[in-house]
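Inspection log for the structure reproduced underneath, given as structure tokens.
Note that this complex is displayed minus one protein chain, with the remaining chains in position.
Moving on to chain A:
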Amino acid sequence: MAAPAMVLVLPVLLVAAVWCVAVLDGVLADRAAGHRGGAGRSLVRPGQEVARLLAGQRRTTQAADGLLRWAGIAGLIVASVLAAGVVPLGWKAPADLSVGVVWFNAMEVVAWAAVWLVGWGPDSALSLVGGYRFVAQGLAYELPHMFAIITAALGAGSLRMSDIVDAQAGLWFAVWMPAAFAAYLLSAAAMAFWGPFDAPLGRDVAGGAAAELSGVDRLLFEGGRRLLLVAAAAVAVPLFLGGGHGPWLPAGAWVLVKTLAVLALLVWLRHRLPVVRMDRWTEISWIVLLPLTMVQALAVALVVLARGGGGP
């Protein structure tokens, strides 16, 4: 597939993946609640929910900063799509940048600004609490996340996603960099404030950053959050899961299958684990995860040196 065609296909694939996330999330929520609605109910419900939010009225609060709230919502969606642009769909990415790993990092961190802005915008105390919670969570997950992604780049000796995929023709990075892979998966959930890391949208603060969102605003924010989750799951494939490498199927199919598998794991974990408070998570992240990912990076660096890699 040529690059311009992929640019057109990418948004379609992203929306389809978001829909898969919503369906699986609904199935697991139904099962936990003891509903026996059947799979059909779960398949149509995301569509119904979209229609409901599209038709619903937009509430605004007094003295809201609409411009900043809009910037937050739009930023979340735009950044998620731009982050997903460096993922090779098969062997080639829509934008195979020489600094793909850093680009993904830069786009993913837009979520910090986006969630804070959405929390700040409505001039409501509970949503502001949610926004600040996400900044605290960001400070906790970001450093282990950076060490995890840079470890994959180190193993391949390149920041380009397609080079990292090529380096995994034999052994997947997830196999010999397990700590980096685990830290990446945790940070993928944390950056999309998903799974056990959804305290910024917690029920204890009446929905947190999203407390005052309604109608199309809520649709775009919740959709943007799932887009970011999809982008983060998709980036795990070239970084750690061998990208398009695999028997029988074409490369593009393998990327899709692996992305959906990572998404399924993240959705399942969301329903298995309780919410982690960010004060607890910060200490775990800085005292356990950060040294662990640093040691992982050191180990990978030593392997690369022993192979005679490193340096021009």
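Operating definition for what follows: a residue touches a chain if its C-beta (ideal position, glycine included) is under 8 Å from a C-beta of that chain, and two chains touch if they have at least 3 such contacts; residues count from 1.
Criterion: contacts and distances are computed from a predicted model.
J.: Out of "NADH-quinone oxidoreductase subunit J", "Xanthine dehydrogenase YagT iron-sulfur-binding subunit", "Heme exporter protein C" or "ABC transporter permease", flag the one the UniProt entry gives for the chain missing from this complex.
T.: Per the UniProt record, the undisplayed chain of the complex is "NADH-quinone oxidoreductase subunit J".
J.: Can you tell me which of A:Val9, A:Leu28, A:Val50 or A:Leu97 touches the chain that was removed from the display?
T.: A:Leu97
J.: I'm checking contacts with the chain that's been left out. Which of A:Val9, A:Leu28, A:Ala74 or A:Val109 qualifies?
T.: Answer from the full complex: A:Val109 touches the omitted chain.
J.: So which of A:Asp30, A:Asp65 or A:Asp166 would be touching the chain we can't see?
T.: A:Asp65
J.: In the whole complex, what residues of chain A lie against the chain that is missing from view?
T.: Residues of chain A in contact with the hidden chain: 63, 65, 67-68, 71, 97-99, 102-103, 105-106, 109-110, 112-113, 116-117, 120, 123, 132, 135, 138-139, 142, 159, 276-277, 279-284, 287-288.
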